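Data first, discussion second: the structure below is written as structure tokens.
A protein chain is absent from this complex, but the other protein chains hold their places.
Order of writing sets the chain letters: A, B and C. Residues in each chain are counted from 1.
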Amino acid sequence: MSSVAISEIHGDSPPAHEPVLPGVHSYESISEKICGIVLGARTARWWLIAFAVCSALTVLFFGSIGYLFYRGVGIWGLNVPVVWAFDITNYVWWIAIAMSGTFISAALHLTRQPWGASISRFAEAMTVFALAIAGMFPILHLGRPWFFYWLTPYPNMMSLWPQWRSPLVWDFFAILAYLLLSLMFWYLGLIPDFATLRDRALTRGRQVIYGLLALGWRGEARHWHRRQSAQLLLAGLAVPLVVSVHSVVGLDFATGNTPGWHSTIFPPFFVAGAMFSGFAMAMTIVILLRRAFDLGNFITERHLDNLAKLILAMGLVLAYSYVMEIFMAWYSADRYEIYTALNRMRGPYAPVYWALIFCVVLVPQALWSRRVRRAPWLLFAISIVINIGMWLERFMLIVTSEHRDFLPSAWGMFYPTIWDWAILIGSIGFFGWLLLLFVRFVPVISMSEMRELLAHQGHAHASHTHERGGA
Amino acid sequence: MAQVFRPHQVFVLKFGAGIVLVLLIAGILIWRTVTADSPPIDAPVAQTPPFSHKHHVSDVGLDCRFCHASVETAAFAGLPPTSTCMTCHSQLFKGQPMLAPVAASFRDDLPLHWIRVHRLPDFVYFHHDIHISKGVGCSTCHGQVDQMPLLWRTQSLEMSWCLGCHRAPEKYLRPKSKVFDMTWKAPPDQLQRGRQLLTEYKIDRHRLTDCSNCHR
Amino acid sequence: MNPAVSEAYGLLAEFGSPAALLEAAKAAHRAGYRRVEAYSPMPIEGLVEALGNADTGLPRLALIGAIIGGVGTFALQWFSATVDYPINVGGRTPAWPGLIPSTFEMTVLGAVLAIFFGVLLRSRLPRLYHPIFNDAGFAAASSDGFFLCIEAADPQYVPAQTREFLERLQAVRVSVIEP
Partner (left out) sequence: MAANDTDEPLNLDPPSGTAPQWRGLDELPAQAASAAALHRQAQRSADLARFDRRQFLRYTAASLSLAGAGACSRSPQQVIVPYVHAPPQLVAGDPLFFATAAALGGAAAQGFLVKSHYGRPTKIEGNPSHPGSLGATDIFAQASVLDLWDPDRAQAVRHRGQETTWESFVSALSVRMSRLSVSTGTGLRILTESVTSPTLEHQLRTLIDRYPGARWHQYQPINRDRAYEGSRLAFGEPLEARYEFDAARVIVSLDGDFLGAPGVRYAHDFVGARRGSDAKPDPGRLYVVECTPTLTGSFADHRYAVPFGEIEPIARALAQALGVAGAGAGAGAAGGAPDAQLLPGDVLAACARDLKQNAGRALVLVGDSQPPVVHAIAHAINETLGNVGHTVSYTAPILARSDSQDESLRSLTEDMAAGLVDTLIMIGGNPVYNAPADRLFGTHLAKVAMSVHLSLYDDETSARCDWQIPQAHFLESWSDARAFDGTAAIQQPLIAPLYGGKSAHELLALLLGQAATNDYQTVRDFWAKNRAPAAVDAFWNEALLRGVIDGTQLPVRAVACRSDFWHAQTAPGAASAPAAASDPAALELIFAPDPTVWDGRFANNAWLQELPKPLTKLTWDNAALMGPGLAARLGLANGDQIELRVQDAAVLAPVWIIPGQPDQTVAVTLGYGRTHAGHIGNGAGYDAYVLRRSDDPWHARGLQIRKTGERLELATTQHHFSMEGRRPVRTTTLADYRRDPALATADENRPQPSMYAPVAGDGYAWAMSINLDACTGCSACTIACQAENNIPVVGKKEVLRGREMHWIRVDRYYEGEAEQPRTHFQPVPCMHCEQAPCEVVCPVEATVHDSEGLNLQVYNRCIGTRFCSNNCPYKVRRFNFLQYSDEDTESLKAQRNPEVTVRMRGVMEKCTYCVQRITDARIEAEKGNRRLTDGEVVTACQAACPTGAILFGDLNDPDSRVRKIKASPLDYALLSELNTRPRTTYLAKVGNPNPELANPPAAEKKERA
């Protein structure tokens, strides 16, 4: 289909418009550059250091999980009334980060944004990894995790089924569908690049590994054709799915009667929040990669600029929903809702609330400035702040609602323990660990799509001359 | 370029994958058999002394309640104290080596140890008395004990199995007179008889599948 | 004719640019060749049409998968909650809206699985060994080579003439593929 796009690219990109791929490129140079990162003989020092750090954190992560399974969720600071805290906060945070990847590449795919090509690949990778981690938390947070499979409907000796009306069951299916779709979407895109790697690999070992991964891809026209229509279909399915997944996450709370949760605004609110933090995380990683492998030619400032605009837009949507939340509380005239709203601003967790307002509402406003949007390191800093802010937002949302609900006699407080932190930090380390492996052994940018882009540019150019010739 | 994979290598790969798959399935099956509850269904369980229900029920003609005295009155059917055995065996087959453990137990006030054949998990609360009084026969759950030289389990005793009856009791209910009848077989018009019994016994069908019926 | 040649898998012609390959494919089709395959490092517009039969059949598969996933899930929920083991949960009788989210997710998943495996099956992938790889230069097909292969199985395939035909299409290079 992207070939169909040619004319349109030509159409909606006036000559003045800077090209997506500046600098001279040939099909060969693309393969050269990108395969170089993977097949390059020596590993960069920064990579080794980063990998060591992340490995340590990964060990911490799984160590903590081991202890968690051994002792029980009591090692966290949970209690009644606050039965959910870091566990679910991390879950929502990670699944929101997962949002961007599939969504970005799918959306870009559908809207045929040529500039998406260079960022969709690791955006998808990011999704898969974040989702894998997000998917762990619903299991980790269980009192008896070894029975998590009771959420699946299968004929059993108890003749029991899941309780279909529980949002947790919806969650289960949502994550399942989302994870599989992301994986397949990602892998479908990877196959031809694996083939390229297979054919350029110098060592037998790599030939075999990449050969297996490439499934014997040989670039047949019909295969290309099917793959493309498949990608298009998957992209088309991905968008509604992603929206539904985060709506379901929102429903996890909205279906509860806890003041501060029981609100119809939640599903869209969560979708917006997810896009927001997803884009922010994408930004973080884009900038790092760009710097690490100096991909400035593939990931241009225009990419960053567009991404920044998206973040700004989502930030505004989010800010709006915060206002609406408070308005709804007041408008509902519900004693409990109102109290919760006020308690967030003045209660024991007020610092968290104001911190997140700063991170999520105020900071992104800097993106109005074009100069900021073009300054990678500023963007990087902002994206980090946003990520932190979004974590705080989920924490605030969950804990402040729980800790003071209906009966004053049952009010309580939550204080995190060392294990709460260990698992949060560990999960981040594990994410980094996966990403590092990814950038080292998988092409970070889709070579086939790059080639397409190149072809289009060439073609566009050609068509210009042709017209002149005709005149 | 050279082929990355030669045909025979491809074959090896496929074959290997096949092997792995087979091993996986085998592993699961083994695991299930290893972790299955013991004693397994239909496997006679050796006891000391080698008590024979067949002998005591069909040959001697003892009633279940002679030994399982509280089956009608309590949750637990009850196992007989040694003294019950001795009511007869202080006279009959006195010297038999087979009966030595019983005599010893009676003499030294050391209880006999029977191996449990029908066991339910901790969290399941089963009451014999109510089942008996509502016309559920012994053999429905315990099988034809009178034909068992050594006792064995004939039913899975899993929740789904329990539900089988609790959802459709009419298939199994008997008239009171037949409860202890080992040879009872469902008559052709059981369903209709069963429904009559349901009303006669005042059984509230709704309750039967309540979780609280067995779990507390 | 030379048996050695006739036992070949086919003739492989390499072209300099996507455009050239496209032209060659069209020409081959016009010339009546039907067992023709084009290989390129990226998708090329019109190539499939040029070779004939552009139908992927994937949308149909997707639809079937979606229906199975959706209807199946809804039916399962309805059956288990109202027929198999109806349980009083929160004093609320089972209502369909509560069953929709899972149904939707599974509808999508059904379609996704159908599409993914549809692609692989219809493309006969994975296929690790393929004669085409026997050609030393074919590695370029995954980075900057554009190839057209007329298979020996083609009824019109006559080694000498076919090679001549291909060379006429300004192929950079034409070589025989060992079976």
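Keep this in mind: a contact is a pair of C-beta atoms (placed from the backbone, for glycine too) under 8 Å apart; a residue touches a chain by one contact, two chains touch by 3 or more.
Just so we're clear, the structure is a prediction, and the values are computed from it rather than from any experiment.
Undergrad: Which one, B:Q9, B:S58 or B:S133, makes contact with the chain that was left out?
TA: Once the missing chain is taken into account, the touching residue is B:S133.
Undergrad: Quick one: say which of B:S52, B:S70, B:Q155 or B:Q190 touches the chain that got left out.
TA: B:S70
Undergrad: Go through chain B and note every residue touching the omitted chain.
TA: 69-70, 73-83, 105, 109-114, 116, 119, 121-123, 125, 127, 129-130, 133-134, 201-202, 204, 206-207, 210-213, 215-216
Undergrad: Extract the touching residues of chain C with respect to the undisplayed chain.
TA: 87-93, 95
Undergrad: Across the whole complex, list the residues on chain A that are touched by the chain not included here.
TA: 71-75, 77-84, 141-145, 147-148, 150-151, 158, 160-163, 165-169, 172, 255-258, 335, 339, 402, 404-413
Just so we're on the same page, only the chains that are shown with their structure count from here on.
Undergrad: Please compute the C-alpha centroid of chain A, do the same for chain B, then give the distance between them in whole Å.
TA: For chain A versus chain B, the centre distance works out to 54 Å.
Undergrad: On a C-alpha centroid basis, what's the spacing between chain A and chain C, in Å?
TA: 30
Undergrad: Where in chain B do residues touch two or more other chains at once?
TA: Chain B, residues with two or more chain partners: 1, 4-5, 13, 163.
Undergrad: Quick check on chain A: which residues sit in contact with 2+ other chains?
TA: Residue numbers touching two or more other chains: 159-160, 198-199, 211-212, 216.
Undergrad: Spell out the residues on chain C that touch chain A in their complex, using ranges where they run on.
TA: 18, 25, 37-48, 51, 54, 56, 58-59, 62, 73, 76-77, 80-81, 84-85, 89, 92, 94, 98-99, 101-102, 104-106, 108-109, 111-113, 115-116, 118-120, 122-123, 125-130, 132-133, 138-144
Undergrad: Enumerate the contact residues on chain C facing chain B in the complex.
TA: Interface residues on the chain C side: 85, 87, 128-129, 133-139.
Undergrad: Please give the residue numbers of chain B that touch chain C in the complex, ascending.
TA: Checking each residue of chain B against chain C gives 1-7, 9-10, 13, 163, 209, 211.
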